[in-house]
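A protein chain is absent from this complex, but the other protein chains hold their places.
Each chain carries a letter (A and B) given by its place in the written order, and its residues are counted from 1.
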Amino acid sequence: MVKIEGIDKLLAEHPFFKDMPVDARKTLAGCAKNERIEPGDYLAQEGKPADKFYLIRSGALAVECHVPSGDNLVIETLHTGEVLGWSWMVVPFEWSFDIRAVELTRVISLDAACLRKKIIKDKLLGFELYSRFIPILAKRLHSTRQQLTDMYGKS
Amino acid sequence: MTSHAAAQPSPKNDNLADDAMMPAPFRIVKRTQELADTFTIELTPASGRGGAFAFRPGQFNMLYAFGVGEVPISISGDPANPKKLIHTIRTVGAVTQAISNMKVGDEIGVRGPFGSAWPVEQAEGSDVVIITGGIGLAPLRPAIDHVLANRNKYGRFVILYGARSPADVLFMDQLTAWRGRLDTYVDVTVDHATRDWAGNVGVVTRLIERANFDAYHAKAFICGPELMMRFTIKELSARGFADEDIYVSMERNMKCAIGHCGHCQFGGKFVCKDGPVFPYSSVNALLKVRGL
Partner (left out) sequence: MAKVGDRVQAAVGSVAVIDAGEGLDALLKVLQRGGYRTIGPKVRDGAVVLEDVSRADELPLGLIDDQQPGQYRLSQAKTPAYFDFTHGAQSWKRYLFPPKEKLWSAQKTNKGFDVQNDIDAPKYAFIGVRACELNAIAIQDKVFIAGEHVNTSYQARREKALIVALNCRRAGGTCFCASMNAGPKVEGGYDLALTELTNKSGHSFLIEAGSEHGEKILAKLNTRPATPADIKAAAKAVEQAAQSMGREMPKSARKVLTKNLESAHWQDVANRCLDCANCTLVCPTCFCNTTTDTTSLDGQHAERWRQWDSCFTLDFSYIHGGAIRREGSERYRQWITHKLASWHEQFGVSGCVGCGRCITWCPVGIDITAEVRAIAKKGK
């Protein structure tokens, strides 16, 4: 029996919303939804419209690259407390990769269309979001670059 | 600045030559293929008199392939079980390829043990965080064996391991067994995988944020490519680790392994005898200078 909690309270619990002004968070709660993904299910597919971003409450999601002749390549796994999805912020607003749940995963999804409308009206809200996304993207880029160095290879 | 473990002389084993430059013949009694390019050999003195090969975790031997050459290889066996001398080797050049071609019953020359050790005694009473990748797990396995054999002397025990892909994960069975223990936290990650890999994908430094340990009462042992060590240290420092609580295993060109040939110098340190294990505090300034 799933306990129903106020969505705003769930947002407040997630690290992404740390130190965010309460009214900004409440505004965003209006675009938020509690979701549950079964193991093996896909949340996103490359090329499809990036209509959401996700805050992982528990579980694990795999970022995958579809390989026509072989099996999909997993290039990153994201876990509890992390954020997934930035394509909704960047034209053409399409997912760059497939996203699959590795295990039973609970997320809060935030609706992109809803967010984009609100950001245009409220620039400060946009600031709150972008200033949180930039460090996350920087860390993601840094990690990806480390993966690129193939550091364990025949060094 | 003191060299913590290099202050003690290495154990002297009586099945070895008196002259530190002369290899003693040992026989291969077991050979296991671990990965496509990595294998493990178990050695015993060729004299047949048996005998133990005492060593401290983190030390290495110079292994000699008759007529081909010599190469420094960390000892990867259990220090509490010195009757078995075990080395895990990755084939990267002529000598390691020659050793890879050897069969059970063939003889190989051994000089050692050399070098400084992981400070397993100094770490008693603290949490122990082991972070390694690729073949780096081999020089750390003796330290892991030691901690597990003396588990109640230590706080939390964390093992974080990264490899290129699932097929490159070394000692998979042991990692699984270690992870199965209630008193040990093990997390493994790969750079990329196919869908049948249920584990993590991502760089090994990302495992640090999810691991539970008290950075103010912990020692970290790191072994891997210098690049991996650099990034890992940055994460650990951000987590609150002091430089003197982080230990790294350095690698440099080695010929004699006894501090006489000058090749392994790193600043004023001889990696063969002042290292290869160093507290990060004693080498952090050196690591920042390119081409030193």
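Annotations
One rule holds for everything that comes next: a contact is a pair of C-beta atoms (placed from the backbone, for glycine too) under 8 Å apart; a residue touches a chain by one contact, two chains touch by 3 or more.
This one's a predicted model, so the numbers in the text were calculated from it and none came from an experiment.
Only one residue from B:Gly109, B:Gly133 or B:Pro279 touches the chain missing from this view: B:Gly109. For subunit B, the residues touching the absent chain in the complete assembly are 9-10, 17, 19-25, 27, 46, 64, 66-70, 92, 106-107, 109, 251-253, 255-256, 258-263, 265, 267-270, 273, 289-292.
One rule holds for everything that comes next: only the chains that are shown with their structure count from here on.
Measuring from the averaged C-alpha position of subunit A to that of subunit B gives a distance of 38 Å.
If you check the complex, the residues on subunit B that touch subunit A are 37, 90, 92, 133-135, 162-164, 168, 189, 191-203, 205-206, 210, 224-225, 227-228, 231. Those residues of subunit A that touch subunit B in the complex are listed here as 60, 62-64, 70-77, 79, 100, 102, 143-144, 146-147, 149-155.
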